[in-house]
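I'd like to ask you about the structure that follows.
One protein chain omitted, others in place.
Chain lettering (A, B and C) follows the sequence in which the chains are written, and residue indices restart at 1 in each chain.
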Amino acid sequence: MTTKVKIDDELVVGGDEFIVIAGPCAVESEDQMEQIGKFLSSLGVKVIRGGAYKPRTDPNSFQGLGEKGLKILKSMKEKYGFKIVSEIIDPRDVEMAYEYIDIYQIGSRNMQNFSLLKEVGKTKKPVLLKRGMSATMEEWYKASEYIRNEGNENIILCERGIRTFEDYTRNTLDLMSVPIMKSKTGYPVIVDPSHGTGRRELIGPASKAAIAIGADGLMIEVHPCPDIALSDGFQSLGFKDFEKLLAEIRQVSNLLRKLD
Amino acid sequence: MTTKVKIDDELVVGGDEFIVIAGPCAVESEDQMEQIGKFLSSLGVKVIRGGAYKPRTDPNSFQGLGEKGLKILKSMKEKYGFKIVSEIIDPRDVEMAYEYIDIYQIGSRNMQNFSLLKEVGKTKKPVLLKRGMSATMEEWYKASEYIRNEGNENIILCERGIRTFEDYTRNTLDLMSVPIMKSKTGYPVIVDPSHGTGRRELIGPASKAAIAIGADGLMIEVHPCPDIALSDGFQSLGFKDFEKLLAEIRQVSNLLRKLD
Amino acid sequence: MTTKVKIDDELVVGGDEFIVIAGPCAVESEDQMEQIGKFLSSLGVKVIRGGAYKPRTDPNSFQGLGEKGLKILKSMKEKYGFKIVSEIIDPRDVEMAYEYIDIYQIGSRNMQNFSLLKEVGKTKKPVLLKRGMSATMEEWYKASEYIRNEGNENIILCERGIRTFEDYTRNTLDLMSVPIMKSKTGYPVIVDPSHGTGRRELIGPASKAAIAIGADGLMIEVHPCPDIALSDGFQSLGFKDFEKLLAEIRQVSNLLRKLD
Partner (left out) sequence: MTTKVKIDDELVVGGDEFIVIAGPCAVESEDQMEQIGKFLSSLGVKVIRGGAYKPRTDPNSFQGLGEKGLKILKSMKEKYGFKIVSEIIDPRDVEMAYEYIDIYQIGSRNMQNFSLLKEVGKTKKPVLLKRGMSATMEEWYKASEYIRNEGNENIILCERGIRTFEDYTRNTLDLMSVPIMKSKTGYPVIVDPSHGTGRRELIGPASKAAIAIGADGLMIEVHPCPDIALSDGFQSLGFKDFEKLLAEIRQVSNLLRKLD
């Protein structure tokens, strides 16, 4: 039995509803977010993502807008009613971010940043814990225990691919972790096909496979203009592609969820 | 466009029909195969697998019945009308095996056994080429070119998982290879969830994900009594479990194939 | 040319002297450290290590003594004149730890904890940056740039093995990173054969190979009683074994360094 993680009175992850989280890799500006917010709202997407703090491999890459980015996200929530997911990378930011967002995202690089895990564990706010890029499922589970041990059981796991020798895809999406981690932890598990494949043309196939294997939702990168995105444009969908994919996702998830 | 690989006048892989190949890891005896053949035939399974030559890590493990195993398979074909898939591991056996089987299987350990690839390439018989356990997709493609270069284009690819650091599953099933290899080579791609996961309870979820991502078929290990199988029993399904799974596979594949 | 990292007026890493850092995985008590300190001092070891903050996979494992551990380390410095290396895992602890230790250690799990890297980068104190367990050399280099970009160029790199499919050893020690990273960054590179192999009997062979390939030093886990150590005892050397190994290390390093 999957635990239901209640985001607020309107939304539950891990229940009957299949959750699609969408938005850009990074919050870049008010204009960009307004375009995306308006678009996603028109499609009935309920949860928006956007990075305000970007843990980039290279210190000279765009690092995110910081608190200003969180404020932009909050304005999307106020205008369109979205729930907000955003990544926090420093334990000192957990308290500040509390007011802006609905779900703390712990990114792949920070899956074993135990200070950060403890800090979000002390709140009751839902936490989206991504799998470390080289974490075994056992380590991922143990990382979730750092959060739960502090009293916060509102945990959503997110499979985003692991590092292997195969370099055609950015990561190797390990979809088996969906049934395994659901069974092992009871938490809902969603899939990130954008990082999991690193290639726009694979997001559709990966999404369908994720639904079929029992994922509770998907997190997909969408950008009004992927080719000029400040980060990860190569794995983001443009508006038309996303609209088409979302229709397919809903169709497949409706068909398959009826079977169970 | 996927190439249609014609097995005989009755069966095509890569076309409209979703192919389920089933059977034991190893042919152990006439009795065992008769039980399995009768059972699979009653379910309408058209292609049976069974290893006569088993490339085992340990030289002291059961190595298969050899030509006697192929004869048993042939008798199944004669009695029930199955198409036969069986692995060949020595180029000297290609000619002999020609009379017994319908599809040559090249196993994971032999994906770069170029002498063997050339030898099956010289025949026109369909070849099921499994991905090497640490082969990139590029290497897998190049291995298929060894067969095609000899004049045989009747190639079916089989994703069976790759070796990674994760040890909860026997291999990490890389389902993205299905759309990638179909697009790159044009050959049909099937999935082996038994080796791909190494765990009985994951064969069902993996099979559904494989269908959803566009695989042309599945190859599943079935044994009348998995717990006493001479090899790989831990990843084989018993009859009841297989019957239940086959019904689900047909249901899911019918639903999803209608969408395209 | 390797940059010389000056620890203080007496000690330089990356120069003529081959540096051996030794000590327990975790600081467990004053008694334990007094035993180790007295022993290492008698052998002329100049740099002592000991974990006060332990980033353990499991939240229920021993997490270290925290600031109390740092105080014990400081007392070793005062009594025996050691330089102190200890790991910091939270950016909020950088300032506090400044007074206790001579070299900040950034552990493998935190190689991409960019908040932490920036914080130690703002000090001028030497930083020992361990390679992430699944970090490419390029990512390791980029992580070091997070420190340097803040103004701190006193960086020592530490190879500690990477995660691979091989499970006989805890990690696969990638000794090629020594010449590669020295050439790419100019920083001194030391090797940790304890984590790099995870097996006591391999620490000696790994240490000699590290010297031969040009490492600037070694970091070795030593414990008065490895079998009752609170963490990583299986890869720690007892006193007798360490004494013997240290003599060999000095002999080999004297012989080989004369050749260059």
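Descriptive notes on the structure:
Operating definition for what follows: contacts are C-beta pairs under 8 Å (C-beta built on N, C-alpha and C of every residue); 3 or more make two chains touch, one makes a residue touch a chain.
Here the structure is a predicted model, which is why all the values come from computation and not from measurement.
Summary of contacts with the chain left out: across C:T3, C:T57, C:S75 or C:T136, the touching residue is C:T136. Touching the chain that is not shown, out of A:T164, A:S231 or A:S253: A:T164 (per the contact rule at the top).
When the full complex is taken into account, the listed residue touching the unshown chain is C:I180, out of C:L11, C:L43 or C:I180. Among B:K142, B:K244 or B:R257, the one in contact with the hidden chain is B:K142.
Considering the complete assembly, chain C touches the hidden chain via residues 134, 136-138, 162, 164-169, 172-176, 178-180, 197, 201-202, 205-206, 208-214, 248, 251-252, 255-256, 259.
Residues of chain B that touch the chain left out of view are 55-60, 89-92, 109-110, 112-115, 133-134, 139, 142-143, 145-146, 149, 163. Although one chain is not shown, part of chain A still touches it, namely residues 134, 163-165, 167.
We adopt the following convention: only the chains that are shown with their structure count from here on.
The pairing of chain A with chain C is characterised as same-residue: of all residue numbers used at this interface, over half are used by both copies.
If you average the Cα atoms of chain B and of chain C, the two centres end up 49 Å apart. Averaging Cα coordinates per chain places chain A and chain C 35 Å apart. Across the assembly, chain B contributes residues 134, 164-165, 167 that each touch 2 or more other chains.
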